[in-house]
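Apart from one protein chain that is not included, each protein chain of the complex appears where it belongs.
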Amino acid sequence: MLNLRRLLAGLALLGATGATAVAQPQPVRIGLIEPQTGPVAFDGTSVIRGARLAAEEINKAGGVLGRPLELVIADGACRPADSVAAAERLITAEKVSVLMGAFCSGATQAVMPIAERNRLPLVTGVSSLPTLTEAGNRWFFRNAETDAMIAAAFAHGLVEQTKAKTVAFLAVNDDWGRGTVASFRGVFDKMNVTTSVSEFFDHSASDFYTPLTRLRSARPDLIIVVAETQAAATLVKQARELRIPSRIFGVGAWTTPTFLNLVGPAANGLLAGVAYTAAAPGDRNAAFVRDFRAMHNEDPGKYSASGYTTMNIIAQAIQRAGSTDAAAIQAALEQTDFTGPTGNLRFDNKHQIYGLQLYVVEIGNGRAEVRGTATLERND
Amino acid sequence: MLLSDFLQFALNGLVTGCFYALTALGLSLVFGLMNIVNFAHGALFVLGGMLASVATERLGLPLWAAIPAVLAIMWGLGVVIEAGLLARMRDAHILPVTLVTIGLSVFLVNTMLMLFGTEPKNVKTGLEGAPIFLGDVIISQSRILAIGVSVVAIIATWLLISHTRAGRAMRAVFQQPEAAALAGIPIARIHSFTFALGTTLAGLAGILLGAVFVVDPSRAEPAAVKAFVVIILGGIGSLPGAVLGGLLLGLAESLWGGFVSTGYMDAVGFVLVIAILLFRPSGLLGAPASRVG
Partner (left out) sequence: MTENRIVLLLLALAAVLPAFVGDQYVMHLLIMTFFYAMLSTSLNLIVGYVGELSLGHAAFLGLGAYTSAVLSTEAGLPFWLCLPAAGIVAGTAALAVGAITLRLEGHFFVLISLAFAEVLRYVVMNSVELLRGPLGYPNIPAPSLSFGGTVLADFASKAHFYYLGLALLAATLYAAWRFARSSFGLGALAVRENRRLARAVGIDPFRHALVAFVAGGVLAGIAGSFYAHYLTFVGPEVLGFSFTLSALMMVVIGGRGTLLGPLLGAAVVGITLELLRSVNEARLSIFGILLVLAVMFLPDGLVSLRWRRRPEPAEESPTEALDSPLRS
């Protein structure tokens, strides 16, 4: 009897392994539209790195719906035309279940109608133009702070802490830079803080002595800089060379290892408002930083964290939906409740994330230290 | 506006002007003498900076050793590109030749993205020390180095072209190709020499870019476009013109950005180009160029 039972069990086991070997579960495909070439290629690649880590972890834990996740990555180059082409391909030829992207707000705006037309969820982890979630596109979700939210979260505290009476802005001349400056100015104007100078520079600019010299003689109490890694690193170094005494507050990926490494000791004393920093407190972040280091051999920055959490949000939604049916995933995304390295994340009725932790960090001795936190509140 | 501000703007403009001049110098040689619209110039410029970054940051070479090593590689690359691609198209129409350099540029930029990654990079100079004060005007040590190296390179190029046999042969080949051939000048070698020189100058400018700012492959296209602007300003094929055009553009951008608005800073060059060409189509120092016939 005993032998027979063992034999039966053995047969069952054999059958089970045989079945998995024969019918490999079809992977669930997620399409990523991120810039891998062009001026923001570096930041786009960071998003992909975060997403890869998330996918690997999820697959190690058994995938979603018992199927592995597969990332299909397409270069959108931050340009509308390329991003649209990428979206069309991912949807039709690659048969992805969910789209993630497309980094720059302009590119995302061009992809949004395609997601709507094809009835496929589109989740961005980066695009920060406030009006994106005002368009009433129910297939679109944003796991990122908007320009206005950063300003709302930081502007008051900044003025109170630094006792600034005058501020100056230096920002990259794109939708993000323009939008962030406008939002900060809105708050400052109400607080009777004077804006002495606001200057915009090109994506490809490398010499900032000219606008910085203007700032030097304007002598604002506080300088707010909106820039990506490349420009921010050069700009801060040059501000130090010019001995500008004003406090600098940066918006962008200002705590990444690449940034700190490029700027070196000149970074000491900088303030930055970020939606993520590797130095953020909490066990979940510590685990994320450890795993990210193990995979990519560097600390994660804002964009990597956003890639990581966005991928997790998507995966959990598919799991909750119980199928890869787009409408079911869309409904499940609305129920998102994900706690990860960036806080406890949920979407409001306009599909804007809330619960995201925002940090004010100060850089000292080449390391970022958290000086203050704020939580993105529900606002709809 | 304070006087010290004006002086600071002027000095800033001279520093960027030196960069523009050095970048444009190589392009002007190739454009003016070989009649090649070299769109790969920007990519070669970035490549110089990337190689220097690898040499100083990863291999730990000091800058004085890294510069000649990188320049030697760039020279070799210039010879290879000329022999492999351009020499075979010497009699072709300007369009296909332009397209070949565009293809080369696409290849170089994206291969650099693959090999070196997307991160912006520094060239280590060892000059992290305090900036220097001239009254209220400030200049960093790495900028002084950049100016110094640019000036030396520009003078060396000028001496090479005007005072050596190679330089005389170069001018002869491009002004009177048939006569030069009759006089027994090795035409193929002169073409090779000219393009290699242009490539090396691009590489040197790239090294300095990485030393003062940061370098990454997305700089290639804007750099090439700026260099084209400079050589139009100065006059095509005129080396003093390229230098003058570079300095003028640097100064104009800096003063415009300083006193008016930085938003339009990068448009200043193009506006200058349009203005100069309307009133003096040959550029500042070029030969008259209204169309014959």
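Just so it is clear, A and B label the chains in written order, and each chain counts residues from 1 on its own.
One rule holds for everything that comes next: a contact is a pair of C-beta atoms (placed from the backbone, for glycine too) under 8 Å apart; a residue touches a chain by one contact, two chains touch by 3 or more.
Quick caveat, the model's predicted, so the values are computed rather than measured.
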Touch criterion as defined above, residue of A:Asp175, A:Glu334 or A:Asp348 at the omitted chain: A:Asp175
Candidate in contact with the missing chain, chosen from B:Leu11, B:Leu77 or B:Leu108: B:Leu108
Contact with the hidden chain (one of A:Ile91, A:Ala205, A:Ala315 or A:Val361): A:Ile91
Residue of B:Val79, B:Leu99, B:Leu127 or B:Ile187 in touch with the missing chain, whole complex considered: B:Leu99
Full-complex contact with the absent chain, from A:Leu129, A:Ala164, A:Val193 or A:Ala374: A:Leu129
Touch residues of subunit B, complete complex, unshown partner: 31-33, 35, 37, 85, 88-89, 91-96, 98-100, 102-111, 113-114, 174-175, 177, 221, 225, 228-229, 232, 236-237, 261, 263-264, 266-267, 269-271, 273-274, 277-278, 281-282, 286-293
Subunit A, residues in touch with the chain not shown (by the definition above): 36-37, 73-75, 79-81, 84-85, 88-89, 91-93, 105-106, 109-110, 113, 117-118, 129, 135, 173-175, 177-179, 200
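Operating definition for what follows: only the chains that are shown with their structure count from here on.
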Averaged-CA centre spacing for the pair subunit B and subunit A, given as whole angstrom: 37
Of subunit A, residues touching subunit B in the complex: 36-39, 41-42, 44-45, 173, 199-202, 204-207, 209-211, 213-214, 216-217, 229-230, 233-234, 241-243, 258, 262, 264-265
Sites on subunit B touched by subunit A in the complex: 1-2, 5, 8-9, 12-13, 15-16, 110, 113, 117-120, 122, 128, 131, 138, 140, 209, 213-214, 216-219, 221-222, 253-254, 257-258, 261-263, 265-266
